[in-house]
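For reference, the structure is listed below as structure tokens.
Just one protein chain is left out here, and the rest sit where they should.
Letters A, B and C mark the chains in the order given here, with residues in each chain numbered from 1 onward.
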Amino acid sequence: MDYNNIINTIYFSLEKLKKNGEVATYIPELAKVDPNKFGVHITTIDHQHFSIGDANEKFSIQSIAKVLSLTLVYKKVGEKIWERVGVEPSGTAFNSLVQLEYDKGIPRNPLINAGAIVICDILVSSFKDPKTEFLTFLRAISGNTSIDFCARIAESEKQTGYKNVALINLMKSFNNIKNDIDVVMDFYYNLCSIEMTCKELSRTFLFLTTDGIDPISNKKIISESKSKRINAIMQLCGFYDEAGEFAFKVGLPGKSGVGGGIVAIHPNQYSIAVWSPRLNKKGNSKKGMKFLEQFTTKTQLSIF
Amino acid sequence: MDYNNIINTIYFSLEKLKKNGEVATYIPELAKVDPNKFGVHITTIDHQHFSIGDANEKFSIQSIAKVLSLTLVYKKVGEKIWERVGVEPSGTAFNSLVQLEYDKGIPRNPLINAGAIVICDILVSSFKDPKTEFLTFLRAISGNTSIDFCARIAESEKQTGYKNVALINLMKSFNNIKNDIDVVMDFYYNLCSIEMTCKELSRTFLFLTTDGIDPISNKKIISESKSKRINAIMQLCGFYDEAGEFAFKVGLPGKSGVGGGIVAIHPNQYSIAVWSPRLNKKGNSKKGMKFLEQFTTKTQLSIF
Amino acid sequence: MDYNNIINTIYFSLEKLKKNGEVATYIPELAKVDPNKFGVHITTIDHQHFSIGDANEKFSIQSIAKVLSLTLVYKKVGEKIWERVGVEPSGTAFNSLVQLEYDKGIPRNPLINAGAIVICDILVSSFKDPKTEFLTFLRAISGNTSIDFCARIAESEKQTGYKNVALINLMKSFNNIKNDIDVVMDFYYNLCSIEMTCKELSRTFLFLTTDGIDPISNKKIISESKSKRINAIMQLCGFYDEAGEFAFKVGLPGKSGVGGGIVAIHPNQYSIAVWSPRLNKKGNSKKGMKFLEQFTTKTQLSIF
Partner (left out) sequence: MDYNNIINTIYFSLEKLKKNGEVATYIPELAKVDPNKFGVHITTIDHQHFSIGDANEKFSIQSIAKVLSLTLVYKKVGEKIWERVGVEPSGTAFNSLVQLEYDKGIPRNPLINAGAIVICDILVSSFKDPKTEFLTFLRAISGNTSIDFCARIAESEKQTGYKNVALINLMKSFNNIKNDIDVVMDFYYNLCSIEMTCKELSRTFLFLTTDGIDPISNKKIISESKSKRINAIMQLCGFYDEAGEFAFKVGLPGKSGVGGGIVAIHPNQYSIAVWSPRLNKKGNSKKGMKFLEQFTTKTQLSIF
């Protein structure tokens, strides 16, 4: 399908919209970004690219990276990880402590902060040099050796990460953290600091559209069953307390980040990345959500 | 695809399993059912039927009917219904009052008890004779004029429905119920009392596999967009606090009932109904969940 | 002690205050009261009376009556009542369903709505004609045969009591209500409808200042131990989510009502009733709270 017309039409209709929604300011570094940035990139399984706007500019992918650490850990450790983290939607604010205490330190799913921290803990247990290992994996699946952590962002996360430190200490009190807290958090802050362009992001997630085999390199990243399951988790848990809304209006598995990025995948079709830093009240990119809603409406493609 | 071999294999392997899990006893009528019943029926969009076990025996479909009342109301009233009920997973026990109070009387979604009661309230507002209207609709989409409410079950629901009466009164206190409480609850109890066979159930849900157009009668039941959205809601909210587990392991939109029934649909392929009355701790059919997990594994078909 | 000077000074200093705070409007009848009413009455154990302002005007004592129904039930049934209701502060909004569901239908204490309804249920179980029995008891302890239910208020409560109906149905679902819901609620609505003057109210609570023996009639109303325990419950649970504030600033056991009344007792000294309909955000009389704070400060009397 030629997506050029469709993305052009939607892009320019959204450009005209009133500029509202706030850029995330919980870490100083994120607040510095130009709020009017807006980029879109589609990579199809047959190697086509469709792009518009600021699609080649790096931005902080933030929580989107949680899908990638999950992929590496799931690949390495297998189904045992589900003894330490659930697969159910969280149903409350994305870093709430309430549910975690109720569930005795087992986070609802691996895409909320607490769950991503548990995944980091398993990752730290699984590799001698977790940061290098993760970067190697990330560069392999993205086909891009320039992708890296951003020390500036990681440091900024650390300076303001009291709520995440509360989360990991609570889980440690329930014995669901096995490593030193500082080591795990250092990995977590670095994970959240990764920067990519829309083009890089959509290409990186392509293996999830094709049951775990990267259609460009033909390498098997992860098993078919695990690939489907990661998609299921993105579908149910990828948008904090707006997962239902996203499934309802967009109908694709995906993941958002507070940097204003969203990635979504259509099995056997394409991977799409959108970036626009202004967020709605639920912490998801305002323009990004609207773009994807109109895109699946106009292409009449959703998984449902 | 010839599903006969696959369903036979799974059916007999599960038959051998230890008979555990409890039949729902919260209403006396449900407790009377033979706990070892087990039936499966698949209806494909090209009119094929695959069946095994007690697939032609009527059982109480219970909460599965909530998808059908939602369909009728959504068709009649349109997107306005989302002002009175959400589309997010509930994240807690299926008839919890906690979330409802927190959300000021707006239920999280139309498939939990509170949300289904709001849908009943809208239905009562929308039709002069709601019960007749609903039966007419149900008989039309199922192509079966014998489908009916069960007065015995409805009465049994009413005698023990204190928690549901608590729910509707709480919502009325927030002004999210517009009609007389007794009238709405009478409809709700009747809705929960409907009996169907696996064959009837899988056939009834077929319109959701084909974007709202019944592939047998070729009649348009509901618009394409609404059909996709109902599927999205089933995917995220159809299994109480086990929606993530179902998406993760089965990967299809579906809905369960405490009578032990589950219906699931694969877009553009088939609708499948399973019935086995023993429930797991989350209130879903134990054998039914296992059957569907193995079925999508063996057919290598899931929406993800 | 001659309290005249002290109550005069405080009364006139508070009269000058800006008239803020809202009259309760959750039932239409309460909204009709003149918001600027303000009365105080002290009755001492040696039969002295000190009075100022609208102390002889009847007002709706509302939840204050819950102490009196508790007294009658406790006297009749004894310590067994604590199997069905607790004695701990509620810690959340006064008619919240959250805690009740968490505690499986056992209300935290007999002075929140849910607990008072359980007490009404026990009362209905204990007497053939509960309403007559309660009135007889109330007239005896108040020494006033004119005290009565107000049919107009009771009816108004009933018309808007959806949240209370939710509470009783929830408790019935946990089997903590033994009688017909309508009969119990009828008693509850009547209980909340009682009207008294400040003078009558302070005189009625006098038995709690003297270990259960009315110092005017010398009749034993309730045992010494039970009298002390009712005071302890008032101290910890008498002011919804402001019990700590009241203990901290006033230092006496007491009970408030949304009609703007507060009664407080000083063991072996006096019973004091204050009435001013404007409420603070926690649902307690604004001027009433301030009056009592200044009163115990100036008299240097608190139980601590």
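By definition in this document, contacts are C-beta pairs under 8 Å (C-beta built on N, C-alpha and C of every residue); 3 or more make two chains touch, one makes a residue touch a chain.
Not measured: the values here are computed from a predicted model.
Chemist: Mind giving the shown chains that are in contact with the missing chain?
Modeler: Counted over the whole complex, the chain not pictured touches A, C.
Chemist: Thinking of the whole complex, not just what is shown, which of C:A243, C:I272 or C:L292 touches the missing chain?
Modeler: Here the residue in touch with the unshown chain is C:A243.
Chemist: From the list C:G39, C:G53 or C:G86, which touches the chain that is not on show?
Modeler: Here the residue in touch with the unshown chain is C:G86.
Chemist: In the whole complex, not just what's shown, which of A:K76, A:K172 or A:K220 touches the removed chain?
Modeler: A:K172
Chemist: For the chain left out of this view, which of C:T160, C:N179, C:N280 or C:T297 touches it?
Modeler: Here the residue in touch with the unshown chain is C:T297.
Chemist: Applying the definition given at the start, please give the residues of chain C touching the unseen chain.
Modeler: Residues of chain C in touch with the missing chain: 86-92, 99, 108-109, 224-225, 227-229, 231-233, 235-237, 241-245, 247-249, 251, 253, 267, 297, 300, 302-304.
Chemist: By the contact definition given up top, give the residues of chain A that touch the hidden chain.
Modeler: 96-98, 101, 162-163, 165-167, 169-170, 172-173
What we mean here is this: only the chains that are shown with their structure count from here on.
Chemist: What graph shape do the protein chains here make by touch: line, ring, star, complete or other?
Modeler: line
Chemist: When the mean CA coordinate of each chain is compared with the mean CA coordinate of the whole protein, which chain is closest?
Modeler: B
Chemist: Between chain A and chain C, tell me the centre distance in angstrom, where each centre is the average of that chain's C-alpha atoms.
Modeler: The computed centroid separation for chain A versus chain C comes out at 55 Å.
Chemist: If a residue has to touch 2 or more other chains to count, which residues of chain A qualify?
Modeler: none
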